[in-house]
Structures are given as structure tokens and as C-alpha cells.
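For this depiction, one protein chain was excluded, whereas all remaining protein chains were kept in their positions.
The letters A and B name the chains in turn, as written, and every chain counts its residues from 1.
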């Protein structure tokens, strides 16, 4: 009997305790800086090294490059860059290996859409997704940060 | 109202009675709507949430929206179900729950039927709902529903017995089965003249048995979410499901009102100097407290196991209730006569 009464006491106290829920859709839910949300892509930085597509565990990144339009410069520039968010697991590995931080994480996490086709994001969409970009990217694969790795 | 009932039925009086019962039905529906809101709010607060707050101001229209959703849903009847019984069961669950309300007095003047076997009428009719649950469970042709229906039958039968016997003490004290007389017998000033204190054993047995009759946590075995998915109403959808829910909440109303009448002195104030407050306010306060306690228990306790439920009913509550009858009779014989 005592145990039952103690339990009732706990719930009664909780009746007036501060509530822990947030009014999420009304107030945006702010994630900490390191949060791994939908990627932001910066085409000007991309050197078409293909590392992100290779490291991706689910093969959700497809990219193609084209020769640099400026004949003075060597190398390629990005032509198309798509991420399929049907299978992207936001694991952060693509931003980790990117040597130029051309692909970075943002704090956006809302991916619900009415059609699966809309989940196929192209370079333009990903470039425009440039708010709440993660500041600290810690891309440990990048050669700039110590070659011992 | 009482005078109408004793006269021969004419078209005029029938119409008036019908209108009155419609008005009362609306009141009961209003109660059910806000009892659900109240329950969800109270349980929400106890679980560190804020409860419904989206539809209407403070979420007051949430239940209305829910019921509306149920009404516009497709009405599905399983192909292998027993169609007739499947359709009858929800109505059979609801009708007795509404008819038992007729005998409950709210104040000295406000009551519907002044039945001299009021208590017996209540207990007898409320038993019919069990039948609806068994029928609903069986007619669904679903194994979970069948298990839920069987549990419901076992539970209702074993708890009806202690429920009735626990009230016998009250009947002995007030010498009447009429609910108005029972309340009147509890008047006379202070709150210790309520049946609650002389009949404390009876009250506890009654309360436990009543929670069980209501199929509410910790005795919600017939619908046991985590075992039987939804128990007897697993196959019901739309407004048929709404009828089962409605019946359940109307019984909450009925049991809370009955507890108030039998044990908490009905419309009597707890102290003589508080008499200036109208009786209906006292009734509603006590009533609301009983309803709150049901929700409070639901927010706290886990579910009882089915075999433990049976042994609690037959091996604990029934002997205690019988003992209570014996003690009450002894007291009346030795001290009152």
C-alpha cells in the first residue's frame, strides 16, 4: 500500500512541475552547432575530387565534372551534384573527407515532402541551402590539417 | 418530473419526457467531451507534458475534433464478422450506460426518476454492458478481441459481486435503496456524518470494484494496450468505436456520481456554515474530485495481471465486503436499536 501511495505522490508533484515539452512547429527547434543536417554545397570550392561520392556508405551522392571553362586553369569544375535524400543517412562522412569544405553540414533537418522526387536535391538546391551552416567542420580527412593521418 | 412518471402516458407527456432526455443526453455528451479533455490535460501535466492545446483556445475543441474525425471515418466491418452482433454491440454498450443515469439525484430538487429501488436498478442495468463487450469481442472474429471479451466477462462478473455487497452497508445505514433517501440520511451538518467514514471499508471496496467495472487502469485488462492491442474493440472503427468510448466515459460519469451520492454526502456541504453554497456546487466539486482521482490513478499505476485480478476480487474484496456488512449489521443491532 505504501508503494502505491508514494507513486501517487510522485505523479501529483509532477502535476505542477515545469513541463519539458517544446512547442516545436511554432518555435523552431535550435540544434547545436555540430548538428548534422541537410548539406550545403558550394560549387566554387569543389575540385571534383569525387571523394565524397566514394566515401558515402549509401552511394547517395552523384556528381559529374566538366573541363574548366577558363582555359588558363587546369582541372575540372563541377557540373552536376545531386544528393538523394531518400537514402542519405546524414552520417557526416562526405563533409569529413572534403578537402576544400565545398560540402558542409547545416542545422536544417526538416526533410518531409509530399513526393519522393522532391527528395532528390540538385546542386542548385543544395547551394541555396546556405543558412545555419555549421561553423566547425573538423574535416579530419583533409590534408591541410596535418598529413600524418 | 416525478409527477409525470406516475401519470398514464399521453402523447404530450411522452414528448416532454423525450425532450428532457434529449437535453440530458446533450449534457452527458458535453460532460464526456470535457471529461476526455480534462483527462488528457491532467495526465499530460502529470507526465510533464501540456496536453492538448492546438484545437480551439487551450485545446478546448480537441475532443470535438476527435469525435468529428471518428464520425467521418469509413465504417469497416470485417468480412468474417458476425454482422448483426457486430452492429448491435456498440449500441448495447451505450444504452444501459445512459439509462442508469436516470436514478442519480443531483440536488434535493434536481433529479430525474425517484425510483425506490434506484440502487438495484443501477447495478442491474450496468451489468448489461458486459454483454456488449463479450458480443463485440466475439462478433469481431478476431483473436485479440475474443481474448479481450472473455477477460471483460470474467472481470465484470467477479467485480460486480463485491461492488454490490460493499453497498449493502450503506443500504443498512440509511434503510433505503432510494438514492435520494440515502443522500438525505447523510445530511445533518458535518462531513463525518457522510457514509464515507462509518463505511470506510465499504468505500474502499466499492472504489476498487468501481474502477474495475469501469475497465480503467490498473484494471484495464479487457483492452490492455500492451498485450491485447485494444482488446474487444480492436476491430471497431469510426462511430462504432466512438460508441464504446462514449459508454466508457458515461460510466465514469455514472460511477463518479454514484460514489458522490453513496459515500460523499451528495449535495450536502462538508460543514454547516458552508450551507449557503448551493448543493449543486458541492455535488459537482465532489464529483470532479472522484473523476480526478480516476485519472490520477491512471497516470500512476501499472496494469494488474488477470489471475491476480481474479484472486483480488474473490479472495480479498468479497470477504472484506461481507465482513463490512456483518460489522455494520452488528453495529446497528447493538448501538442503534
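As a working rule, a residue touches a chain if its C-beta (ideal position, glycine included) is under 8 Å from a C-beta of that chain, and two chains touch if they have at least 3 such contacts.
To be clear about the criterion, contacts and distances are computed from a predicted model.
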{"item": "Protein name, per the UniProt record, of whichever chain is missing from view (\"assimilatory sulfite reductase (NADPH)\", \"NADH-quinone oxidoreductase subunit D\", \"Phosphoenolpyruvate synthase\" or \"Sugar ABC transporter permease\")", "value": "\"NADH-quinone oxidoreductase subunit D\""}
{"item": "Residue of B:183, B:299 or B:318 touching the missing chain in the full complex", "value": "B:299"}
{"item": "Residue, one of B:54, B:69, B:83 or B:143, that touches the chain absent here", "value": "B:143"}
{"item": "On chain A, residues whose C-beta touches the chain left out of the figure", "value": "1-4, 6-7, 9-11, 14, 20, 31-36, 55-57, 89-93, 96, 105, 134, 138, 140, 148-149"}
{"item": "Chain B residues that touch the omitted chain in the full complex", "value": "43, 46-49, 143-144, 146-147, 217-218, 220, 224-229, 298-308"}
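One rule holds in what follows: only the chains that are shown with their structure count from here on.
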{"item": "Chain centre separation in whole Å, for chain B relative to chain A (CA means)", "value": "54"}
{"item": "Residue ranges of chain A touching chain B (in the complex, touch as defined)", "value": "4, 7-8, 10-12, 14-21"}
{"item": "Residues of chain B defined as touching chain A within the complex", "value": "42, 45-50, 296-297, 299-301"}
